[in-house]
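What follows is an incomplete set of chains from the complex, kept in their original frame.
Residue numbering begins at 1 within each chain, and the chains themselves are lettered A, B, C and D in the order written.
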Amino acid sequence: MKKLTHIDDAGRANMVDVGNKNQQSRSATAEGFISLNAETVKLIGENQIKKGDVITVAEIAGIQAAKRTSELIPLCHTLLLTKVEVHCELLEDGIRATCTAKCIGQTGVEMEALTGVQVALLTIYDMCKAVDKAMVINQVRLLEKTKSDL
Amino acid sequence: MKKLTHIDDAGRANMVDVGNKNQQSRSATAEGFISLNAETVKLIGENQIKKGDVITVAEIAGIQAAKRTSELIPLCHTLLLTKVEVHCELLEDGIRATCTAKCIGQTGVEMEALTGVQVALLTIYDMCKAVDKAMVINQVRLLEKTKSDL
Amino acid sequence: MKKLTHIDDAGRANMVDVGNKNQQSRSATAEGFISLNAETVKLIGENQIKKGDVITVAEIAGIQAAKRTSELIPLCHTLLLTKVEVHCELLEDGIRATCTAKCIGQTGVEMEALTGVQVALLTIYDMCKAVDKAMVINQVRLLEKTKSDL
Amino acid sequence: MKKLTHIDDAGRANMVDVGNKNQQSRSATAEGFISLNAETVKLIGENQIKKGDVITVAEIAGIQAAKRTSELIPLCHTLLLTKVEVHCELLEDGIRATCTAKCIGQTGVEMEALTGVQVALLTIYDMCKAVDKAMVINQVRLLEKTKSDL
């Protein structure tokens, strides 16, 4: 029976084999931004958002999500992160989230850093959506990625 | 013992009580965009990305993530989604992902729609990162939210 | 830009909309069989398998997996199961697992029953693989599916 | 073939059928206590624990765990919580955690409240273990459980 073109080996989903790559010390940092109106920024700064302390909850949610990246992104390898840090900085027109992830492993951690940023920003969205109807998430990108031999 | 200001009830994280809200038919649609260079768009269009069929994998990942929103976003309620659809449209300079989520429940589904978009975009990022080093995710936002009595 | 045929609406992955279906009382029963050699059956019957009580562990694993079906099967709806029961019957040449799942909801529970069977059988495989190298899982199928108005 | 006594129906693990119970408004509150030495209490009160704001992280972890109770406790039904609140009160000799969970459903939410308490206390343990080697968790119990017709 003839197979469909799009399910040929060329286009078949697969997790690439990293078994022959060296264990290296790896790090990645990503960032993203959520726009907030001035009143929302003020409420967050005064910790008056009804759902709680936006900055702290977002940072924790980002850390937890980074650890579960391989569950969310189908072709990501599971990694043992040695460090995750999410930093949400309150600015005049929104919040900038950055996430640094590190591991010792056979493949990079940029998806973990990006996932940490995305879920931190989504958490901010969730906590502020009762008071801000115009939030937009922008500029989610990788800032830096390193690897070095052990 | 004096409690810290930031752990007063005013700023304490909590899942708001939706027990007294009516069951309603709810829907939300969100979108987002990931920029890709021309060569990456061409490879996706021809299904030549090494990790597989980018559009399909991203759509499935988005659907699955939408169902797990309450695990990722700390203060989101668990909902029984009656429908999730993720649509990734290949454009000249990137991919636009849209996600529509529906449920019959006591609270809205915008976080589910946004989570579906974000994870679809992250999946695209993951699948294309070997060939495109300049991807940025932008314009992630809610397009529409409805509720109607049963 | 022309879209690929295989990402047309016709073939796009989607969770079908069950929002307009009635809440009904639903039940499904599935079964499956794992072949075991005579020595393995004897060891299970005498509870001498090194990893522990095969029957009980398999039944619990099946129950837990049935509750998480919508995480495993991409296009399954999340359901609130009102009952799950997994029964592993030790036979002369293997174990027959049956799973009954019930819910009150807008869509059927056959996938939950089948998932309960499959994970129970995989658990038996895992617990016996040190002593039995020829196990095969067969005859996994739906036995019955019912729905009735509330 | 004779079945083992302990796998007779009498002792077989099963999720009880709640399909015939009425939907009711349900609530439960649980509490627990973790002992801390005076220096640890002081560090928490001044937010000087190296891993971060103990009270807030513990409360969020408890809320998230309560939502996932049915994944952890094999025979618990999945419920849609309408409200979860975890409150960690810093005392002179430790922290008392209380958790209130609510739902509209066919079975009670005491396990969700207890799980919220336990994971909040474990989180405190984790965050303080670098400075306190004698923590003990005690008095984890249900305080109140209510149900009322809709």
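Heads up, the rule we're going with is that a residue touches a chain if its C-beta (ideal position, glycine included) is under 8 Å from a C-beta of that chain, and two chains touch if they have at least 3 such contacts.
Just so we're clear, the structure is a prediction, and the values are computed from it rather than from any experiment.
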- Query: Which copy number describes the whole complex, given 4 displayed chains of the same sequence?
  - Reply: 6
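By definition in this document, only the chains that are shown with their structure count from here on.
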- Item | Matching chain pair for C-D (criterion: over half of the contact pairs shared, by residue number), options A-B, B-C or A-D | B-C
- Item | Contacts with two or more other chains, residues of chain A listed in rising order | 5-6, 52-53, 56-57, 60-61, 64
- chain D partner, complex, touching residues on chain A are 52-53, 56-57, 60-61, 64
- Message: Give the list of chain C residues in touch with chain B in this complex.
- Response: 1-4, 6-7, 12-19, 70-71, 74-75, 77-80, 105-106
- Item | chain A-touching residues of chain B, taken from the complex the two chains share | 5-6, 10-16, 32, 47-53, 56-57, 60-61, 64-65, 68, 72-76, 110-111, 114-115, 118-119, 121-123, 125-127, 129, 135-141
